[in-house]
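Right, I'll just put the structure down here and ask away after.
Yeah, one chain of the complex is gone here, protein chain that is, but the others are all in their spots.
Take a look at subunit A:
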């Protein structure tokens, strides 16, 4: 694996074996994250973005879920490259929290209500760094200070319910960063928060990344957040990556009809009212994962659909130049069609 690579996911497949059939939640997803980089994975509900992040942590509930194929090469703090798919539970325990940490959407349900905030942060430090409880609590206070919680020493003895949503998310971040992970997975970390609090948390994550230098895998459906946080973007639809590019290319020169549709369906505050048109909604619904459409899963909702080409074979992810990957058989034609229009 390349020196600067931290994680390389190759052809990951996560399937859920339910009574109604097999749900291919993630079906052949590949991407990589470099050291210090922020990669955003964007998608709507059912796209497989959260399952991807849980798979990296090896937290897929089994049964019914199972990683049925692929590789996840990860460079640990010791410099060794391991395939996360092949690690046993004992080895994963050493990696979780220590090398890879995760923060979740709902800061209330991901903290234990019957333990103090201090105890919860200290737990990971004692486990991974072999520190005494006293040392660990001291470090916990430093972490709370780092994430901008006032009077950190006093706050150690607080219970989660004594804190606001924004504060709890800060505690989650403190806990996640307490062991200096090289990868932070943030699964919709600001979705449950108000915009002014979201702005605080995003600023904090940005600042901490500058200071600590960890890589971030940012899972979100909010395109505004992506534009502000990400270096590169992977767009997912129905269990597959449909487009991958750097952040500017994603927003300015998107090539997949789904990405274009997604960008057009967001109301934009920054466009003057006079220039605004009716929102261009993507028709139809996200497909049922048990009965995915044949060929390109997006074809029933796509305005560039062509009979016999889009609904026969699953398109390959193609490199269109400069690492801009697109999974669409018609991307080049659509591109020239759009150029003619412009």
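Just so we're on the same page, a contact is a pair of C-beta atoms (placed from the backbone, for glycine too) under 8 Å apart; a residue touches a chain by one contact, two chains touch by 3 or more; residues count from 1.
The criterion applied here is as follows: contacts and distances are computed from a predicted model.
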{"item": "Name under which UniProt lists the unshown chain, selected from \"Oligopeptide transport ATP-binding protein OppF\", \"Branched-chain amino acid ABC transporter permease\", \"Cytochrome c-type biogenesis protein\" or \"Thiazole synthase\"", "value": "\"Oligopeptide transport ATP-binding protein OppF\""}
{"item": "Residue, one of A:108, A:266 or A:332, that touches the chain absent here", "value": "A:266"}
{"item": "Which of A:127, A:286 or A:317 contacts the chain that the document leaves out", "value": "A:286"}
{"item": "From A:83, A:151 or A:194, residue that would touch the chain that is not displayed", "value": "A:194"}
{"item": "Residue numbers in subunit A that touch the chain omitted from display", "value": "44-45, 164, 166-167, 194-200, 202-203, 221-228, 230, 247-248, 251-252, 261-270, 273, 276-283, 285-286"}
